[in-house]
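As you look at this complex, bear in mind that one protein chain is not there, while each of the others sits in place.
Right after this comes subunit A.
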Amino acid sequence: MELDNVMLARLLTTTTLAFHIIFATIGVGVPVMISIAEYIGIKRKDPHYLLLARRWTRGFVVTVAVGVVTGTCIGLQLSLLWPSFMKIAGQIISLPLFLETFAFFFEAIFLGIYLYTWDRFKKPLYHWLLSIPVIIGSSASAFFITTVNAFMNTPQGFQLENGVITAIDPIQAMFNPATPSKVLHVLTSAYLASALILGMIAAFQLLLGRTGEYYKKSLKLTMVCGFVFAFLTAVAGDISAKFLAKHQPEKLAAGEWHFETEKGADLLLYGILDENNEVKYAIRLPNMLSFLSFSDFNAEVKGLNEFPEDERPPVWIHYMFDIMVTIGIYTVVVPFLYLIFDKLKAFNPHSKWLLWSIVLGGPLSLIAIEVGWIFAEVGRQPWILRGYMKVAEGATTADNVGLMFLLFIALYIVLGVVCSIVLVKMFKNKPAEVELEYRFNK
């Protein structure tokens, strides 16, 4: 690996985004959970759920802050690290980027109001209503920014002649073929990951021996939501695979180590690839790739060899795909088990091993988000604008990119560590039982 400007710019962008999406995911998903909890609390007049909403919100604010500042970083880094790309693509993607800041603005305003008006309204439902614009804002900004990424995967709505862009159609560019599947997958997986992270906290408290109703209700709520979102994420994943087969076959082929075009293609799970591109130790599901791609066991799936060598993505993305899918299955199974156990009464839904599996679901779902994103991004290499501009043509020519890379790594380490300390401290010294008592006299 040569550490030239292109590589360094890629590394720095990766670092910023990898750090940002942890907080962005929480930022998109947690408001939904907060809103659901507050609504149940108001409807059932149950202080447990109201407290849940409050405590989640308090932790949420700290993560939002980090999400906001790292989002600002990536926003500016687009121009700082990829000036040539922005000069061309900026003419087309500026609309969704712009709309994203509007959505973000909207969210910022109502989050501020939501945070400081808990007891200001006579009807608690009015306060709950404020959570709706927060959700609209955060999910809309995820929507708009995802359309930008979708555009980079399947660019359309313009013509490029000798470096000059003409015949722009901003709406067509925004609603490109990749947009529906990507948006759906991003939103559902963010909701899922957030539900599981909050579930992780509840399960961990129960493991610590705090057996109050508060924690049990929290666990049940997050598991019900987790199961629904996990199911939706799986559906979104299937739609994404079908999209890839049709519009970006090289990404799917590289991810599935599918080299020769054939009918009735097999799906590969796990395994390794040796130097001669021979697949070893993989589990082969006959004809499943064809079925996954086109809902037809005998459909023809394009192989990687069909593409010129310098336009193929690296084949290691297969491992990313495997990890993502495996965790995806895990996130369906664990909440499902919990719900079955909870319903049947014959088994204990708070048994140690199940609680530990739920705890594990939190970090796992974030890992799935990271690897899924790496799969999607590296899968369109070597393009920055698929079919139009290669990554190497977009990077900055300025010196010192390496130095900036180190600077930002240091920054993110500090932020990550301090943020974790602050979050743990916030709740450790203030257990829910104590707060319940002084806030609701329970």
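Basically, a contact is a pair of C-beta atoms (placed from the backbone, for glycine too) under 8 Å apart; a residue touches a chain by one contact, two chains touch by 3 or more; residues count from 1.
Keep this in mind: contacts and distances are computed from a predicted model.
**Q** Tell me the UniProt name of the left-out chain, picking from "Sulfide/dihydroorotate dehydrogenase-like FAD/NAD-binding protein", "nitrile hydratase", "Multicomponent Na+:H+ antiporter subunit D" or "Cytochrome d ubiquinol oxidase subunit II".
**A** The UniProt record for the chain left out of view names it "Cytochrome d ubiquinol oxidase subunit II".
**Q** Pick from A:7, A:99 or A:337: which residue touches the chain that isn't shown?
**A** A:99
**Q** Out of A:3, A:125 or A:168, which touches the unshown chain?
**A** A:168
**Q** With respect to the chain omitted from the figure, which of A:62, A:129 or A:333 is a touching residue?
**A** From the options A:62, A:129 or A:333, the contact with the absent chain belongs to A:62.
**Q** Tell me where the left-out chain touches subunit A, residue by residue.
**A** Per the touch rule, subunit A residues meeting the hidden chain are 58, 61-62, 64-66, 68-73, 75-84, 86-88, 90-92, 94-95, 97-102, 104-106, 108-113, 115-117, 119-120, 133, 165-166, 168-170, 396-401, 403-404, 407-408, 411, 415, 418-419, 422-423, 425-426.
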